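Can you read through this structure? Questions will come right after.
Excluded from the complex is one protein chain; the other protein chains are retained at their positions.
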C-alpha cells in the first residue's frame, strides 16, 4: 500500500509470520523464559535445550502481531545450533539494528536485516525486540540461576 | 478617570471613606460582631448599644478598601437611633440593591443609593456587603443569644 | 432495524446529523494521510475539534488571558467571567445541576481519583464492598482496586452476558448491606454497551450505597441528565467531546461534596491559611486548587455550544444509524468477530473487532496506510480483555463527522488487509 509499510512487512517477515518456525515442542527444557508486552498483548513463550554450550533446540510460541511473531520465528531459525556466546552476540546486533545504531549483520544472518523496516514504526520496535530480550534474560538466568523457574520479561517502555 | 469608576467611587462614598463615621468607641456593648474577608483582607469590628429595642449607639471600625470603609461608615450614620426591625429592613434593602434586585430605598436613606455603582465591579460587592452582613449576624445573635461572645462573619464567596 | 438502514440511501447524511456539513467545521479532516483523506475513527480515544473551539482558544489568549478569581483588573474579571460561564453551561448541559456541583479537573481520570481519595478514603472501611463491572476502563478500576487494597475492602464486579450487556439479574445479589459504592461506566469504551444508569442507581441507593458513573464515553454521544438519573458522582472529559485536552468535569451532589475533604491543596481552595491550620473555601473552589486550565475550560464552552447546536438527540440518532450500518457491513467480512451488543439501540458507536489471523496492531497499521485511524490494543481495559478471552482488539469509534463513506472505507481496507497478509 505504501513504501514505509512494505519496508516493515517485507516478504521475509510475512513469510515468517505466515509459517512461524520453532513451533514444535522440545523434549528437554533447560532454558525457559516468557516475554509479554501487556499493553499490546504480545506474549511469547521461549524454551531451549542446551547441549555442550549450544542451543540445540529452540521452541518459540508467540501470540502477537506479525512483527513479534516473525521476529520470534527468525530467532528460532537462525539461532538453532548456535553457541550461547553467538546467540548473545546476535541478539545484541538485533538490538542495535532496531535502535538505529551502527550494526554489522554477519552474512549468515543477513535475513535479519529485514527487521530494519520496523525502525520507521517506533511503537513496534518493542514487538520486534521481545523475542530477543526474552532469550537474553533466559540465558542469563540459565548461567547465574538467579531466578528459580521462568523469567518473565517485557520490552514495554524499555525501548 | 472613567465613568464606571466614578460611578463606584461617588463623592458620597469618597467622603465616607475619607472621614468614616462611628469610629468613636461606645460605652456599653450589647451587640458585638466581627466581619472579615480574608481573601481581600477586609476586616470590620462592629459594636452597638441597645436601648428599648433601638440601636442607640453604633461603633464601626473597618480596615479595608474604600468601599468597605464607606459602606460601614454609612451603616453607622444611618442606622444610629433606629429600631432593630428598621435596621434589618434597611440591611435587606442594601443587599437587594447590591445584588441588582428591585430595591426601593426609603427617602431618608437615599444616600445609600450611592452603593449601586459597586454592582459594576462584581468582586467588590462582598466589600460593600460586609458591614451589613456583620450587623445582621450580630443582631441575630443578640436576639437568640446562640453564640456566646462575638460572631464572626464573612461575605466571601457567599455573594 | 438493520434492514431499514440498508434500504436508506447510502450517504453521509443520517436523520440525525449532516456529517458532510459537520466535517467542514473540522479543519484536521482536510489532512491527507499516506495519500488518502483522513478517516478518523478513533473518537473513543479523543475527538477532533471544530474551528469554533480552536478559535475560542485563540480568542482567549489574544484578548482575555489572565489568572482568575483574585484579580481586580479588566482581564482578570473577563477571564473569571468566561471561566465561570463554562461552569454554568456545563451545569445546564448535564441536566441542570448547581454550579457549586460542577468541579473542573484535568480529565475524567482525575475526577474519579478525586472521589476515591476523598470520599472513598473516608467512607470505605475494612470489609466494606465496592461494586464495579467487568467492563470498566482502568480509570474507573485502578483507583478502586487500590482503595480496596488500602482499606482491606472487597471489590466485587458485575459480570457480563455473552452479548456484552451487564448481567443485571446478578446485581441484586451483588449489592449487599456492606456495599458502599457502585461505580460503573455509562458507556463501555470497548463494547459500546450503554448501561442503565437510573436503574442501577436506584438499586444502589436502596441498599444505601453511593453511585459513581464514568461518563467519559457517554456525555459526548448521548443526552445525559444526572439529576434524572439521581447519581452521586459523574465524571467526564472535554477532549472526547470536541473540547480541548486537559479539562475534565466531576459532578458531585452538593451534600456529599460539602462533607468531603479537599484533594489537591494550595491557592484558591482555601479561605484562610495559618502555619498551624487551614480553613477551606466553599464549593466548588474547595476542589480547584491552584491555577486551573483556564483557556481549556473557556474553550470547552464552545464545544458544549457546538454539540447543543447539533442537538444531543440528533447526535445519538446519527450514531444509532451509523453504528447499525457499520455492524451490518462488518458481517460482510467472513470470520471477523465483532464485540458487544448487536442492537444499535443498546450501544454507542464504539465497535471492537478481531480478525482471527491478524493481530489488531497489524490491522491498525495497515488501515493507517489507507488514511484510516482506528485504535488497537486493550483500550485500557485489560480485565475486560481477559473476560473476552482476547489480548487486544481493533476498535473503530464514530462521531458526528463520520458518515457511511467512512464505514465503506473501513470495510474495504479491512478486506485489503487480508489480501496484504495473504490470508
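Read from first to last, the chains carry the letters A, B and C; within each, the first residue is number 1.
Everything that follows uses one rule, which is that a residue touches a chain if its C-beta (ideal position, glycine included) is under 8 Å from a C-beta of that chain, and two chains touch if they have at least 3 such contacts.
Everything numeric in this text was worked out from a predicted model, so none of it was measured.
Engineer: Among the chains you can see, which ones touch the chain that has been omitted?
Structural biologist: In the entire complex, chains touched by the missing one are A, B, C.
Engineer: Among C:34, C:99, C:167 or C:305, which one is in touch with the chain left out?
Structural biologist: C:34
Engineer: In the complete assembly, which of C:227, C:256 or C:273 touches the absent chain?
Structural biologist: C:273
Engineer: What residues on chain B make contact with the chain left out of this view?
Structural biologist: Spelled out for chain B, the touching residues are 1-2, 4-5, 8-9, 14, 17-18, 38-43, 63-67, 69, 121, 124, 127.
Engineer: Please output the residues of chain A touching the missing chain, sorted low to high.
Structural biologist: Counting only chain A, the missing chain is touched by 38-39, 121-124, 154, 156-158.
Engineer: Write the list of chain C residues that the hidden chain touches.
Structural biologist: 27-28, 31, 33-34, 38, 40, 42, 45-46, 48-49, 53-54, 57-58, 61-67, 70-76, 106-110, 112-113, 117, 137-143, 145-146, 149, 155, 157, 237, 239, 244-247, 263-270, 272-278, 289-296, 361, 364-365, 367-368, 372-377, 380, 382-383, 386
Rule of thumb we're sticking to: only the chains that are shown with their structure count from here on.
Engineer: Using Cα averages as centroids, what's the distance between chain B and chain C in whole Å?
Structural biologist: Centres of chain B and chain C (C-alpha means) sit 48 Å apart.
Engineer: Measuring from the mean C-alpha position of chain A to the mean C-alpha position of chain B, what distance in angstrom results?
Structural biologist: The computed centroid separation for chain A versus chain B comes out at 80 Å.
Engineer: Any idea how many Å lie between the Cα centroids of chain A and chain C?
Structural biologist: 38
Engineer: Which parts of chain C, given as residue numbers and ranges, touch two or more other chains?
Structural biologist: None at all.
Engineer: Going by the contact rule already set, what residues in chain A reach two or more other chains?
Structural biologist: none
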